[in-house]
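Quick one: the structure is below, and I'll ask about it shortly.
Shown here: the complex without one of its protein chains, the others still in place.
The chains carry the letters A and B, assigned in the order they are written, with residues numbered from 1 in each.
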Amino acid sequence: MDSTIKKICDGDVRSASRLIRDIEDKLPDARAKIKKLYAHTGKSFIIGITGAPGAGKSTLTDALITEFRKKNKTVGVLAVDPTSPFTGGAILGDRIRMLRHAEDTGVFVRSLATRGALGGLSQAAGNAIHVMEAMGKDIIIVETVGIGQQEIDIINHAHSVVVVLVPGMGDEIQTMKAGLMEIADIFVINKANRAGAKQLQTELTSMLNLSPKTADGWKPPVVMVGNAFEPAEFAKDTAGLAKKIGEHHLYLQKSGKLNERMHRKAMTEIRDALGACLMEPVLHSLMESGELEKFSEKIRNRKTDPYSVAEEITEKFFQKRGKA
Amino acid sequence: MYFSKEMQESSLKLTRKWENEVQKALKNNPDQKERFSTVSDAEIKRLYTPEDIKNIDFAEDISVPGEFPYLRGNQATGYRGRYWTFRMFSGMGSAQDTNQRWKMLLHQGQTGLSTAFDFPTLMGYDSDSPKALGEVGKCGVAIDTMEDFMTLMEGIPLDEVTTSMTINPPATVLFAMYCAAADIKGVPLTKIGGTIQNDMLKEFIAQKTFMCPPEASVKLISDTVEFGTKFVPRWNTISISGYHIRESGSTAIQELAFTLRDGIEYVEDVIHRKRLDVDDFASRLSFFFNSHSDFFEEICKMRAARRMWAKIMRDRFHAKDPRSMWLRFHTQTAGCSLTAQQPYNNVVRTTVQALAAVLGGTQSLHTNSLDEVLCLPSEHAVEIALRTQQILAEETGVANTIDPLAGSYFIEALTNEMEEKAWEYIHKIDEMGGMIAAIEKGFPQMEISEAAYRFQRQLDAGEKIMVGVNKYSTDAAHPIPLVDIDEKVGEEQIKRLKDVRRKRDNKAVKTSLDNIKNACKKGDNVMPHCIEAVKNLATLQEICDVYREVYGEYRDPGLY
Partner (left out) sequence: MPERKIRVMVAKPGLDGHDRGARILARCFRDAGFEVVYTGCHQTPEQIASAAVQEDVDLVGLSCLSGAHRVLFPRVVELLREKGASDITVIGGGIIPEQDLPALYDSGIKAIFTPGASLDSIVDWIKTNIKPQ
């Protein structure tokens, strides 16, 4: 076995974090390593946590780590933060709420920036998850800001999806818009000590009652989590959340739905890989040659339309491929 | 301000003429820069005229010292009866080292003590905690137990000297130690005077010396206010501080607004939690401001603060007692304005900042020593800093008359403008549901971060100047002697702590800690139990660990 792969499978943090870096930086070698690594993946239980900025996701993740560690489960966390569109830089601040686990060798926390305009975030996240799976982490938590399609794509890598809402942020409507309603397996009303929590719970429950999803045997529960500054209460609430997540995992296994989720995940992975193998090199080469800008100009001036452009590009690239 | 019609007309006419002259002059001699602004980046006009203060009502907005709105001072007599308190912040190494420095300062004419604690003490850890590694005695004095505290207070007459203690999360513990020391020395609690900083909100906003979450922290503060009100009437149980907000990079207006809004939060909590009448305790609230380098901006900030607090107490809390409306404050010159380069220039900066504080009407003043940007101050540097205050008070004549800048078009206009902008912030925080809610949202933290980053960028671009740093820098070094705290201080402190743990009655310690825990759980006042615990030689951390256990630990949310 490749020495890096062996090290990662033995749980070596340095090699794992370096491979994740290679994936993010799109080093050609990284893809080859993932191919070799893939056989060692697929055994972890993956939880997606999403919600608006400030909803308290990292604090919940921190509490969940504590719960899972109590049961001797090893945990990987992938925390996604946005890249500044202006400078390409990013400040990755999620792990700050998980620092008490920093010295626990059973916990591996890695921050991921959303990076460039060409996409590929879902792919990077998916592969980072593979690295953590190969490390043998029992549970992997993926934390994203649930506001864009990109983030929803990442969530498709998860088996169970937790959507975090906070009373008074008006995010219930956003949630509907962002399509999170369809993918949520568990809702958390966080900071439930705040005014409006009960009302949000009522609204959410009645909305869920209308949803066809309730017919398939799993009705997404609404878990109330109180003030993180009331340590005893908060620990009780988050233990309750961990339990619900466990129940959902069990439900997935027993109902055969886990297979469906694995299918969803596989589809996402195929789409990501296609993106990486087809779309990215095409877009990249068009960008470098300046053709992309020219196409855009032609479209703007209504000299052509996007479909004709796409057809032209497809023809050109497939011809090239055929010749090669 | 009332101006006769004739005067207004002639003023407008003259101003217009002047404006024309300016336009003409600018054609040949353009200004040095496009925009002139304060250190806080507030734009300043070329000239202020009667037009700028025409809407001021003298009786309502300015008045005389000792009368509402106390813009010109709380006391009718100003500094003639008594100068501000010369209070130099000091603390270093062991309790014995600090005690010696204090005696030196009192001997030199200092009139009040002010204690700097080291970081383990400030954060509620004992000197032998792993978290205290490398920090013991470094930035102030290390206090673990009542024994250290008695050493610190050795030979200090507690009924004559007032002592300020810069302590926040463990304020209950240090206040308890002071009360216990008075008890042991036979001085009644009604005779001791001093201040504990005990302002946690500004820690979450700015200085990050925190332990428990905001709500629990405010509860502990209300305990001290209640205890002080009932048993230690000459004690200032909070020093609501803008100093650290400013040091962390805020503008003057942010300092003003966030500090007063913090004050509102504390007053509300004491009224609701302790069912005390506002006039029972409000006169013991004190404030603490920064005096930065922008001379007029600082003076106006302090004047505006007094007028705003008077309005807050009268209109928001319906206080009746004038003393409740007084904003009494300590000032420290701006540590963040000092430069490591050409350190002797710091004496000049501090002098100008101290003058601003005096003209702003401070009740108490710490002047920074020239070497404070590099290390703890040396005796010589402290002496110069103290002499700076004495020169201002006794040579320059600036204290002869009260609020000498009042009525200046510029000063009154800028005071009004700062007040107005500070109200905007206060109203915004009210709308968020108060300061704790705003802190949870990260609002004040992010506002300050923006301002700090903007200033640093302006400095890098040369739009703001720090002499010796981004202008007039030289390679010639004039090194100054630095104070060095020996790593041995820590070792010896740990040894003393271990001795105390060995010889004390551990059963009594446990009982008193349990009593504190029960008080926390029931919401009772912890102060009497703290006094008992420190007398039984419970350590600072043992008491703080009880708070951590019951209330939880607050961790830096890492806003940037």
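By definition in this document, contacts are C-beta pairs under 8 Å (C-beta built on N, C-alpha and C of every residue); 3 or more make two chains touch, one makes a residue touch a chain.
The structure displayed is predicted, hence computed values, not measured ones.
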Options A:49, A:113, A:155 or A:197, residue touching the unrepresented chain: A:113
Touch as defined at the start, partner being the missing chain; which of B:7, B:133 or B:348 qualifies? B:133
Against the hidden chain, subunit B presents residues 119-120, 122-123, 125, 130-135, 138-139, 203, 207-210, 247-249, 336, 339-341, 373-376, 449, 452-453, 456-457, 459-460, 466, 468-470, 479, 482, 484-485, 487, 555-560
Footprint of the hidden chain on subunit A, which residues? 13-14, 17-18, 20-21, 24-28, 83-84, 87-93, 95-96, 99, 102-103, 108-111, 113, 115
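Keep this in mind: only the chains that are shown with their structure count from here on.
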Please give the residue numbers of subunit B that touch subunit A in the complex, ascending. 213-216, 441-442, 551-560
Show which residues of subunit A lie in contact with subunit B when the two form their complex. 54, 91, 93, 96-97, 99-100, 228-231, 234
